[in-house]
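Following: one structure in structure tokens, then a few remarks.
Only one protein chain is missing from this complex, and each of the others stays in its spot.
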């Protein structure tokens, strides 16, 4: 049982939990957090695939991919949050 | 390697990007910059077309590294057809957008000058992403491109700023993100198995559990993005509540990105078995029926058009499934034709629906026949687009459906023919709901205010819808273009 | 190394446990805090997987900025302040039966994926040999930076484009939202800011510089500087005004623009786009990285701040 196996499986479990959250959550904010969990899980699988038994150095390509993925995900999160805020303002305006 | 530099493929991707930057920096000049950028992009695509016509398949190893270390751009007939389609739609929608943002904004929506200022950067970023998807030969790059498309598309979907548009846009965003993340995890599995990210690495790989998992993940993720029944839930509201030019782009182009990547994956990867293809066909059947029924029940014109997108996407999946044992090597052409036909007709139809809504002031189908104002040209465009979507000869839609049924007959798969027929009948039924509204004059109480003069805004929908019908006559050349570079390894 | 194995198992289990806790928390604030801690544990996981670059990006963006973004939104949903318990607590999941079906589906899918993962061959050679071969021509000595800014520079350009798209959409969605002025933070914070902000700026510059030969680079540096800007915004050291708008637009696009121009500019004479001449590669990469850092920092701060700076009087007419 290597680090790659342990963290890879953990990543898959996190992805699965996120999936559950996206499908099940009724709340906008919670769904977004669940999507972020999915992203974290997928990233973990990618990085686990780059792990090599020491002393070999890990494969740098998945690391670069995951950094890209993190930046992409924070952008998407910010957009979704802006939509949530705007929607909340409009909805409370019309309710009032 | 092309002699002149930079090569046209990179330009086709980066020119709209520069346009987006310029349009964002100078919002007042955005329409001018936007149209200029689209024109320049079209020129670059023409150059790509020249190269593809000469050499079949053209590749550019970005950075000079080449696969598997670097990312390669690759163009063949299928990619070229999609690029040309994108340029055509972008040009028409862009011209339509010149006047589309002139009317009154809804009470809870964004003011029109703001919508216009933000339409162009987002539209051009969308084009960057679309061209990037068509030309990419790298799995991770496709994921990044999908995210570029997602964000730009969500921005376009919520451009109107109404509560309904924002709600639909958020649901769209979530569906789109989930789809992209599934693709990302699929890419991870591919890397785990093959240690590469390019399509060529996928082609050489042996089937294995990890690759099956990767394929399943990407299939579900892309089906979510392409709105395949029952993963279509986000589409109707998002497309129906966007402003007309945005709807046209979303419906004609954005959903095609998922479809196109599915086609490319099927081309490169371990071939999806017959069982999977049949499953896709069954889901497509569900989409054709469910989308048709919902379109019959829709109360608003734009919602009807949006539900018809669900049905038409389903038909494309039926086209992929139709050849049975021969698999995709034959049926992809029918799917590609239907993709082109749907894009041209649906862009025209959404622009026409937007014009009708602008002129009449609402788009409730039951009251279309009571309007004293008659946007005759927009109604004509709508009818022409409907002809192509229904699949009457000589339209492009007819050629697509014909190709679908011909293949199904050849393989003895009569059930797919029955599905196509049922879909056609349903589309006749739901489009005629709108068309009868256009034709009836007797319900009008007020004196007819027939002619308000032609507006420039009527031209793009009419041209697009006319093309959707007329391009059927050019089916031969279109098929010849599709076969350039022999996608799917078939000889024409 | 059984102790390390135990550590790995414990850490992996806590990562999964925190993910579950994040979803199960009733209270929205608790959910966000759990998510922030989840990010920290992920960073430890990256460290254990020998991925320091990813760990840096995670602590800068995942743990730092995402949390601040979520908190800001929650404050908005609670009517302008986190302390006010407004109408927006996270509602409990609605339907038990649907929940069960969802959980079952997701669980089954995850198990299938887990089996596929275990069935995948271990340690398939990836691209590390190709990377090692090409390193001498890349212009940098750190492999991840070489991949990001040379071998797969096209991806990285598109990633900056994603950031640009995000800030355009956020501006489009948010302009016209009324803003309630926040009071400046207290004296303790002002003291903290005097010490911490310059240190953070230096740290950002250091990360950018070190990126050529060690973990670090444009993204981490941009994230750190973005966080600095967020601190400035929160403390009202930085007050965006309408006059800043052109400057902000310029800062958002400069990374993308310079990156794309360099990519096209090096093409020609037998070179394709993105193919830097090895002799100038280091200079070009540093130039791109510096510009991208500016864009990332400005964009992340703007994503946090939300709306485009609008004068208060115009705000009302805009709505």
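Residue numbering begins at 1 within each chain, and the chains themselves are lettered A, B and C in the order written.
Note that in this section a residue touches a chain if its C-beta (ideal position, glycine included) is under 8 Å from a C-beta of that chain, and two chains touch if they have at least 3 such contacts.
The rule is short, and it goes like this: contacts and distances are computed from a predicted model.
K.L.:
UniProt names the one chain left off this complex as which of "NADH-quinone oxidoreductase subunit", "ABC transporter ATP-binding protein", "Pyruvate synthase subunit PorD" or "Multisubunit sodium/proton antiporter MrpF subunit"?
P.N.:
The chain we cannot see is recorded in UniProt as "Multisubunit sodium/proton antiporter MrpF subunit".
K.L.:
Using the whole complex, pick out the displayed chains that touch the missing one.
P.N.:
Counting the whole assembly, the omitted chain is in touch with C.
K.L.:
For the chain that's not shown, point to the residue among C:19, C:140 or C:231 touching it.
P.N.:
C:231
K.L.:
Just to verify: which one of C:23, C:56 or C:212 makes contact with the chain not shown?
P.N.:
C:56
K.L.:
From the listed residues C:105, C:118, C:214 or C:261, report the one that touches the chain absent from this view.
P.N.:
Once the missing chain is taken into account, the touching residue is C:214.
K.L.:
When the complex is taken as a whole, what residues of chain C touch the one chain not shown?
P.N.:
Touching the chain left out of view, chain C contributes residues 1, 3-4, 6-7, 10-11, 14, 18, 21, 25, 27, 29-30, 33-34, 36-37, 40-41, 43-44, 47-48, 50, 52-53, 55-56, 59-60, 63-65, 67-68, 71-72, 75, 79-84, 180-183, 185, 189, 192, 196, 199-200, 203, 207, 210, 214-216, 220, 224, 227, 230-231, 234-235.
One rule holds in what follows: only the chains that are shown with their structure count from here on.
K.L.:
Looking at chain pairs A-C and A-B, which one is connected by more C-beta pairs in contact?
P.N.:
A-C
K.L.:
If you average the CA atoms of chain B and of chain C, how many Å lie between those two points?
P.N.:
Taking the mean C-alpha position of each chain, the two centres sit 31 Å apart.
K.L.:
Specify, in ascending order, the residues of chain B that touch 2 or more different other chains.
P.N.:
Those would be 140, 144, 147, 151, 154-155, 158, 161, 166, 185, 189, 191-192, 195, 197.
K.L.:
Mark out which residues of chain A touch at least two other chains, giving numbers and ranges.
P.N.:
Within chain A, residues 15, 19, 41, 45, 49, 59, 61-62, 65, 68, 72, 75-76, 79, 83-84, 86 contact more than one other chain.
K.L.:
List the residues on chain A that touch chain B in their complex, please.
P.N.:
15, 19, 22, 28, 31-32, 35, 38-39, 41-42, 45-46, 49, 59, 61-62, 65, 68-69, 72, 75-76, 79-80, 83-84, 86-87, 90-91, 93-94
K.L.:
Within the complex, which stretch of chain B touches chain A?
P.N.:
Residues 108, 140, 143-144, 147, 150-151, 154-155, 158, 161, 163, 166-167, 169-170, 173-174, 177-178, 181, 184-185, 187-189, 191-192, 195, 197.
K.L.:
Would you mind writing out the residues of chain C in touch with chain A in their complex?
P.N.:
It is residues 5, 8-9, 12-13, 15-16, 19-20, 22-23, 28, 31-32, 35, 38-39, 42, 45-46, 48-51, 53-54, 57-58, 61-62, 65-66, 69-70, 72-74, 76-77, 87-88, 90-94, 98-99, 102-103, 105-107, 109-110, 113-114, 117-118, 122-123, 126-128, 131, 143-144, 146-148, 151-152, 155-156, 159, 162-163, 165-166, 169-170, 173-174, 177, 219, 296, 300, 303-304, 306 of chain C that touch chain A.
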